[in-house]
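Here's the structure, in structure tokens; my notes come after.
Note that this complex is displayed minus one protein chain, with the remaining chains in position.
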Amino acid sequence: MSDLVFLLPELVLAGTALVLILIARHVSRAQAVAVSVVVAAMAAIFSGWAFTPEAPEAPAAMTVVFGGTIAADGYARFFKVLFAATLALAALLSVKHVDTERVPPAEYYALLLLASTGMMLAASAADLLILYLGLELMILCAYVLVGITVNRPIANEAAIKYFLLGSFASALLLYGIALVYGVTGATDFAAIASAVSERNLTRHPFMLAGLALMAGGLAFKIAAVPFHAWAPDVYQGASAPVAAFLAAGSKAAGLAALVRVCLAAFAPEQRIWSEMLAGLAVLSMIVGSLLAISQTNMKRLLAYSSIAHVGYALLGLVTGTPDGASATITYAFIYSFMTLGAFGVVIALGERGEDLLAYRGLAATAPVTAALMFLFLLSLTGIPPTAGFVAKFAVILSAVRGGHVVLAVVAVMCSVVSAFFYLRVAVMMYMMEPQGAAPARVPGAVAAALAVAAFVTIVGGILPDTFTAWTVPPSLGKTPTEITRALTR
Amino acid sequence: MVSLNHYLVLSAILFAIGTAGVFVRRNLITILLSIEIMLNAVNLTFVAFGRALGAADGQIIVFFVMTVAAAEAAVGLAIVIALFRHRESLNPDSWTALKW
Partner (left out) sequence: MAFYVFAVIAVVASVLVIAQRNPIYSVLLLIASFGALSGLYVLLEAPFVAVIQIIVYAGAIMVLFLFVVMLLNAPHEETDYDERIHAYEAERGAGVPAERVRGAGAPGVNKVPMRFGGFLAAALAVELVWVLTKGGESGAFPSGAISSVKTIGQLLFTDYAFAFEVTSVLILVAMVGAVVLARRES
């Protein structure tokens, strides 16, 4: 019973969702629902923060509850805070969209809440079954959210494409889980790790096949090349707030699951998954950056940018060191706010915001919006006074320290390429003549979300340790077991 | 003598058939059915491994997989219905708003 206290964030969100579904008939306006969702998200942040204990100096690598299926540790807490914050921002960004598109508000927000619950479960899972169920909960909500504007054919197409590729990837993940279960006889991370090292299964063919299949399934969730094909279409077809939520939340959830699985369950296999992830990272950085150049739709541009960013984020994990893993999850945290901010500007500009040409001369007609966009673009490029620079610097540094100099060089070169298409938007905003009328006033809810995203982007850049200090303490060992222990502290 | 490997090979074949169906067919319903074949192949793997390990976990995981499959099928078919209202076709090639 006392174990439930560690799941308070999930319970708060799921409970709010249940209440919303019950009163759905009596809800017609999005604003009140959005406020309640933001309050629930704040309650989740508070309860996650207050009740998750600092991990005791136990011999076990993770503090686990519920018979070893849920980890109650700093790692889970870090991601719960991130997902609750993402949820709150997405809820604010959605208000206007829900009203204008005549989406049923209670159901929409209930699905946002349950998707966040699934993300939290995926991040706190200490068992492959819970991990799978958490990711499925998240992605089922995501399919519905993408297709929720049933009158827009483009949204339907995006939803079915997402669904087909997503359930295919889930089946791959599940087959991987089955093989790992078969060879180790366990689904919880600690038992898998000990079975692998005790019975020397590192090179067992089932293990390798299972690892590859699971890597494929999880690579889909984070949209890493070559499992990225859905991302541009889904982001373009979904409404902008949903795309923002997916870009920030589902990507971070996938990374959370991937880092945890690699370090906790498959620590003895580090050399093998390092190589696979290095391949994914290089492909993602190159393909994402190159394909972003020719985009004319802002949401597609941000989709390809998200593909490139997941490549940078993986650089940290590739090294398998505690610093690297910390850099990866810090990257996920900071990237979530940058991309929510950039999508927030797209939402603030309304229908026009999707077209790249709409940004011409924005600085003259809407100086504050343009300045915010400039800030997020700088951060996405990774230019110094912003959080994006800090995050990118950390992953590249960890790659160099881990001996992956080639990866670091590729990352820097791709950053240079990406500067071209990010800063092209900035040039359009500041150096070209305005087109058409000035955009309408930015709604208060969107402005609030933008302010939070900008705050994180600036503070994370000026005080680099603000968001990294939560995850990994400075003194760390070198072996995977020590990393796991450090990550969970 | 039928051994664990027989079952594993069978499930691998079924999984591959499902994969082929997902990519080769051009009919949404058939693609959804192919995904069901893949999930069933996984279920067979779980039960066979559970039997070989002498544990009930394999069978229990199968229940969860079935539940997820049911939920996925419901959502997927709802999306198909929504899509069909606009397109009157189940062929993915007939949609052009997004590139495939």
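So that you can tell them apart, the chains are marked A and B in the order they are listed, and the count of residues begins at 1 in each.
In the analysis below, a contact is a pair of C-beta atoms (placed from the backbone, for glycine too) under 8 Å apart; a residue touches a chain by one contact, two chains touch by 3 or more.
Just so you know, these numbers come straight off a predicted model, no measurement behind them.
Partners of the chain left out, restricted to shown chains and counted across the full complex, are A, B. Screening A:12, A:123 or A:183 for touch with the missing chain picks out A:183. Considering the full assembly, A:140 is the residue among A:30, A:140, A:224 or A:248 that touches the omitted chain.
The hidden chain makes contact, of the residues A:111, A:278, A:332 or A:345, with A:111.
For subunit A, the residues in touch with the chain missing from this view are 14, 18, 21, 66-67, 69-70, 102, 104, 107-108, 110-111, 114, 117, 121, 129-130, 133-134, 136-137, 140-141, 143-144, 147-148, 150-151, 159, 183, 204-206, 208-209, 232, 291, 294, 300. Counting over the whole complex, subunit B has residues 1-10, 12-27, 29-30, 32-34, 36-37, 40, 43-44, 47-48, 50-52, 54-57, 59-60, 62-64, 66-75, 77-82, 84-85, 89-91, 93-94, 96-97, 99-100 touching the chain that is not drawn.
What we mean here is this: only the chains that are shown with their structure count from here on.
Distance between subunit A and subunit B, defined via averaged C-alpha coordinates, is recorded as 26 Å.
Those residues of subunit A that touch subunit B in the complex are listed here as 129, 132-133, 136, 140, 143-144, 147, 150, 153-154, 156-161, 163-164, 167-168, 170-171, 174-175, 178-179, 181-182, 185, 187, 233, 236-237. Residues 8, 15, 18-19, 22, 28, 31-32, 35, 38-39, 41-42, 45-46, 48-49, 52-53, 55, 57-58, 61, 64-65, 68, 71-72, 75-76, 78-80, 82-83, 85-87, 92, 95, 97-100 of subunit B are the ones touching subunit A in the complex.
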